[in-house]
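A protein chain is absent from this complex, but the other protein chains hold their places.
A, B and C label the chains in the order they appear, each numbered from 1.
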Amino acid sequence: MEKTTTNSLSWVIGGAQGSGVDSAANIFSRACAAGGLEIFGKREYYSNIKGEHSYFTVRVSDMPVHSHVDEINVLASFDAETIFRHFEDVTSGGAIIYDSDVVNTLLSEVPTVDDPAAVRIRKTLEKTGLALSVQGALDHAKRRGVILFPVPFFHLLQEFAQKANDPALSKLTRMVNVMALSASMAILDFDNEVFAKAIQFIFRAKKKVADLNVSAAAHVSNYAKAKFAGSDFLYRLKTKRTAQDMIIAQGSQSSALGKMVAGCRFQTYYPITPASDDSEFLEANEILDLDSPGKKGSTVVVQTEDEIAAIAMAIGSALTGARSATATSGPGFSLMAEALGWAGINEVPIVVSLYQRAGPSTGLPTRHEQGDLNFAINAGHGEFPRIVLASGDIEESFYDTIKVFNLADRYQMPVIHMLDKAIANSVTTCKNFDPKKIEIDRGSTVTQITDKDKGAAGNYLRFKLSDNPISPRVVLGTKDAIFWNTGDEHTEEGHITEDPELRVQMMNKRMNKLQVALREIPDEDKVVAYGSGDIVLVGWGSTKGAIIDAMEKLASEGVKIKFVQIRLMSPFPTDLLHSMLKGAKTVVDIEMNYSGQLGSLVRQHTGIEADYQIVKFNGRPMSLDEVYNAVKRIKNGDAPRRQVLKSGA
Amino acid sequence: MEKTTTNSLSWVIGGAQGSGVDSAANIFSRACAAGGLEIFGKREYYSNIKGEHSYFTVRVSDMPVHSHVDEINVLASFDAETIFRHFEDVTSGGAIIYDSDVVNTLLSEVPTVDDPAAVRIRKTLEKTGLALSVQGALDHAKRRGVILFPVPFFHLLQEFAQKANDPALSKLTRMVNVMALSASMAILDFDNEVFAKAIQFIFRAKKKVADLNVSAAAHVSNYAKAKFAGSDFLYRLKTKRTAQDMIIAQGSQSSALGKMVAGCRFQTYYPITPASDDSEFLEANEILDLDSPGKKGSTVVVQTEDEIAAIAMAIGSALTGARSATATSGPGFSLMAEALGWAGINEVPIVVSLYQRAGPSTGLPTRHEQGDLNFAINAGHGEFPRIVLASGDIEESFYDTIKVFNLADRYQMPVIHMLDKAIANSVTTCKNFDPKKIEIDRGSTVTQITDKDKGAAGNYLRFKLSDNPISPRVVLGTKDAIFWNTGDEHTEEGHITEDPELRVQMMNKRMNKLQVALREIPDEDKVVAYGSGDIVLVGWGSTKGAIIDAMEKLASEGVKIKFVQIRLMSPFPTDLLHSMLKGAKTVVDIEMNYSGQLGSLVRQHTGIEADYQIVKFNGRPMSLDEVYNAVKRIKNGDAPRRQVLKSGA
Amino acid sequence: MALKLSDYKTDVHNDWCPGCGDFGILNAIQMALADMQVPPYKATIFSGIGCSGKTPHFIRTYGIHTLHGRVLPFAQGAKLANPDLEMIAVGGDGDGLGIGAGHFVSAGRRNVDMVYIIFDNAVYGLTKGQAAPTLKLGMKTKSLPQPNVNNSVNPIALALVAGFTFIARGYSYDVRHLKDLIKKAVAHKGLAFIDVQQPCPTYNDINTKEWYQGFDNVDPETHKAMPRIYKLEETGYDGVVHDPSEINAEMAQVIEKSNEWDDKIPIGIFYQNEHVPTYQERIAARIPDYFANPPSTQQIADENDKSITNIDRLLSDLKVDK
Partner (left out) sequence: MALKLSDYKTDVHNDWCPGCGDFGILNAIQMALADMQVPPYKATIFSGIGCSGKTPHFIRTYGIHTLHGRVLPFAQGAKLANPDLEMIAVGGDGDGLGIGAGHFVSAGRRNVDMVYIIFDNAVYGLTKGQAAPTLKLGMKTKSLPQPNVNNSVNPIALALVAGFTFIARGYSYDVRHLKDLIKKAVAHKGLAFIDVQQPCPTYNDINTKEWYQGFDNVDPETHKAMPRIYKLEETGYDGVVHDPSEINAEMAQVIEKSNEWDDKIPIGIFYQNEHVPTYQERIAARIPDYFANPPSTQQIADENDKSITNIDRLLSDLKVDK
């Protein structure tokens, strides 16, 4: 590689949980974004509080990016483990920034490198006859053309303390994260000022910490620029003017922000990764600004004793008219199955934000998978209507959140909003969210009861049978509108019935709402097609980014494919999908689970069986390269029917 | 009707819950069976303890019967409501036995006749200008050729008391059930001795009660024979020699009996209709006879605090090597979703007997539906292997119960045994169960650990990766075999791992077991075909009886159809089903739910979409006539794609 | 126009067994509502699943018949979203202390201002008489194949430890006394619990009406039945925590009284403590206008269906050019 690569790279920072990997990556991301660049970042970590290896990948570009790549161009590290975990992925011409004090650390001295990983690393090093140490790993990289940037962090910290005339500072090893970051910025020749501002921003709650980090960063930067001047390293990040109205959106906040805008005023939760952030963000911002100045809104966020209580409380709240939701992940959702059916039979609008993570059971609790599709569609005994909508990325998830509340109100049924760990733990630059874009639709409601709403016995008929399966809704506390709810089959008033005819009518009423929904929901909320071509990738949820990016890469090579993103998972948009798949020569099911759940669903509803399946279930999201390669193989005719993707550390 | 109909009729007894309808029906069934006849009986009742209408239908024949019919040939009653509920269904030439004291009871005077039913009855009576009273209903029946048999129960009771010289007996109104039964037996000319013996048998626990009932029955019988001599009623029941080795099997006991034979020694449950009977029968018979004389076995039955504890305890027990199960219905099963996944990832053999009832939510808790198929197959977040087997009738359910334990052990996974209310609350004559027919297969187990079972570190490898996805199982307390279990993804030893490669290997290992199971499970446990013909009915579970009986009736008219009963619901027997549906001109999906869940499943796996759908979801099981008529319409080409069956009171 | 008792009755057919203790509790609730003149539309009765779970259908207020064991979370959610409504939760002993025991304990920690009444018949009625959590160890009611193998839970003591701030016991055949308890429970600021001894003539042949009346326990001198039920208030017992410092003594007294059984069964108020802030008050400490503007009544959109929530402050933090 001779030419400089500007504004297109994959940067990774790694370190032990709790050592500031996130902050460093946030600073990096924000700095790039503030420098007018586009980024996509994602976080990987163990189910652990302190000590296990975590890392953050950020891809930067001039153009929008929606996914990560397998390759690393710059690896910023400050511990031994990060080298061991990632040295093989750094590209020729790429950089490894590392602590020069850890080079002699042996693989066997890092207890957090678990057996299977250690075996792999040992093999790689042994094959090339290198030492089973950081040095060996670095040598391995170097041989492949990676450029090494040793940084004596401890020594620099001491210098820094001396300079600042404050010996205590030399103990502030917590700052090495920013120091490693600063070294990357230095070799990338990133704008100092923008960088400093980003540090200030991330630490804005603690001015002193911020200032200290800025100074430490500058110190490292000076060292690195001096030391590494003239290196062969040719990646650069050049800031530009920022586009107007761009934000750097956090996947952990988009749904919560959507809930605020949607008017969700009651959220329950029981802590669980990666769903808790949604609730915690709502709680931390429980007092809401309103357009009417002087007035405030508020969200009551209740941490419940378990997920059964979480959904039950949210339903109770929904009955009073408050838009209500709960957020959870697989294990919690399993516990909600029963109450979901209660909401279904009683036609209660309620939103469940389901943040998927890798199962089954506790599974890989901090890792990624789309394994809950079948379950979300079928959770709960018996048959009742529900809507399941899946968002493909952070931006979608904001708007979808508003939409799911509308759907819940309009069709009076539980709505499951499918998100996942990949969305929740990623960050991206995108257009600022527009809170006015989606109107609030509370569906058919009554507040003044007239005789026509009442039955023969003079009682209000909550579940009135008519041509319209959607009977207007009232809320608890409405005058003249007393009704009953029961988990049993009910009469129009809501009392228990076991009458066989009424039973059939009520089943028809409830299930027919799905037909209405299917008719009314706009196409773009059902299925969205991107591009065109003989090969059609059918996918859902957070694989969208990698697919979109791979499409573009393929297109640049003249390979045109079409991507069909299914968003409405239930009721299934059979007809629309049919029309979109018409003429497809090769249909490819692509998703993040073992069994190809979407593929089965498509076949179940349309009869169309995918010709190929691309699946991944190792807990790591799909990369651009993986999708690209898998499609390439299909294109070239040398793909097996099922490709199992396996990248990711 | 001129000719006598011997040994072929449909008899119904009705009355308030708690008034002895069941006992009367049990006596009737046993008497018929003891008289060498075949019977099929089924019970319908409200979710109520006392007072609501319940009834028992028994079909009797010389030939095996497997279902009920819509028509009633003899209606035995002793209250007003039974007349109101059933008078329209009694056939011309059929009989109504009723209490002559209730004829003036007005429809409006029976509070347990709920609104929708009352409206329908009123309409019927008004249309013919009849009084809105029992008399009106009787007149209605009479006009249609029904023969009326008024019996002055109260008066007869007094006579009986006088005769016995015990005035207190006149208060024993609890005996009217047997008295109404006795009146039926009298007009059917049933053998007195066999009848008396049946009464003695049912009340065998209370000799005095038994004797009293026998005498009261005789008293009524004498009265009826004298009073109704020479009536036009032409149905007769003629006893014959009993076939050898026949039993009268109760659906509520067959699975429990199977569990005893299977060696299930630990069962947990939380009370729920209609599943509790299974556990209660096990508990009531907790001490077990063994073939080795002098030795006893035993079942520990634990009533838990909820269904989550029920499945968790059963899994805990299974880990010690005891064959362990839990039994529940929809709501309870919903609560088990999470733990099911734990058993799946930890490869624990465990059996869940799932007695379906009508959902969603509390639904129609004492009524019938096959609404939990999709849920059973998909319950629990993430992906893990499970086997779902559905029994078609009482006899099958006994043998299947033994098989499910074998499957659980052999494939080391949770097995869901699908039963339902229709099976649980029915009774039938059938060949005696053969406890030796199915061998006990505990699968691959180890008790002596050798070095080959151990890993590099000298630890036993519970989840050893090898060509065989089924790793031999040991139980807690085995020497030298310490292992770990976790809901997280695990290493071969059972420790937590987040390694992406190991993850893939473990997922493959677990899921591959399903392929092995699919290969090894005998065809007759996957799909069973009956008959042949262009029209192929595809069904599952307890609709089997009505379909088999309808097939026979159709065959007698020269209409030949084929019935394909799917038994293995998951993993789905795609290839076998494919081969069985090959050449089918018309495929008909027939099942007891709203959405045709089996139909979707068939399409999902085979691509075959049923041409017609016959569904029922009013809470009442399908009758022979309904199936017959629905198929007839298809045959005649005047059937809509979807036929919704609605019979049943 | 004053509301009458009949205004709280529905025309739904009541299918409880004849003589069931549930009738008394139903009457007491209706009488209490009438006494307090609660407008029917301002009250909601929540219930669990069981014979007791059918209660709301017989009361003409809003009625939410929820899931087995989940009545407390449903009711708490509703109450927190609309603190203006009167929420009364009812359910069986199996419902509340078996499958629902976790919610019971957690509700105590919240102290939401509402009432919870348990219909305590010591059996699972609607599923045909299995042992419920309040059935004593070794008892064999007629529907059990074997004597009960579980120890009974003590609902009063459990409520106390869980943190309920009003704890009482009623008896379903003393309807007026029970009605008064319910009124006091509704008036109480905080989470009120009433454990009602409710004979189930169908399945519980041990704790029958006659047993409560002491027919099996005849005074050898007077030859009269010695009723087991007696009223705490008639013995000078005072369950009110007048000052937080009394807590230990008060708790000890509650535990002791709650352990009385067999020959003497106290009814009345065991404990009342209004020194604990309600959950609503705790919310209001964080969200100042919570009572005036609770979740259920907040305006969320303008007349053009545009959201009126303004998230600019939060979005501005995300702006890249910040």
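What we mean here is this: a residue touches a chain if its C-beta (ideal position, glycine included) is under 8 Å from a C-beta of that chain, and two chains touch if they have at least 3 such contacts.
Computed from a prediction, not measured in an experiment: that's the story for all the values here.
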| item | value |
| --- | --- |
| Visible contact partners (per top-of-document touch definition) of the missing chain | A, B, C |
| Sole residue of B:17, B:91, B:250 or B:597 that reaches the chain not shown, by the stated touch rule | B:250 |
| Chain not shown: contacting residue from B:4, B:432, B:515 or B:579 | B:432 |
| Sole contact to the chain not displayed, among C:36, C:161, C:206 or C:226 | C:161 |
| Touch with the omitted chain, as defined above, among B:305, B:347, B:383 or B:492 | B:305 |
| Among B:323, B:386 or B:417, residue touching the chain not depicted | B:323 |
| For subunit A, residues in touch with the removed chain | 18, 46-52, 111-112, 114, 270-273, 276, 280, 283-284, 286, 303, 305-307, 331, 361-362 |
| On subunit B, residues whose C-beta touches the chain left out of the figure | 30, 33-34, 36, 201, 242, 244, 246-250, 253, 257, 260-263, 265-266, 268, 285-292, 296-300, 302, 304-306, 308-310, 312-324, 338-339, 342, 402, 429, 432-433, 435-436, 438-442, 457, 475-488, 494-496 |
| Where the unshown chain meets subunit C, residue by residue | 97-106, 108-111, 133, 137, 146, 149-154, 157-158, 160-163, 247-248, 251-252, 255-256, 259, 276, 279, 282-283, 286 |
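By our rule, only the chains that are shown with their structure count from here on.
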| item | value |
| --- | --- |
| Chain centre separation in whole Å, for subunit B relative to subunit A (CA means) | 46 |
| Computed distance of Cα centres, subunit C from subunit B, in Å | 37 |
| Residues of subunit A whose C-beta touches two or more other chains | 308, 338, 342, 486-488, 496 |
| Where subunit C touches two or more other chains, by residue | 49, 67 |
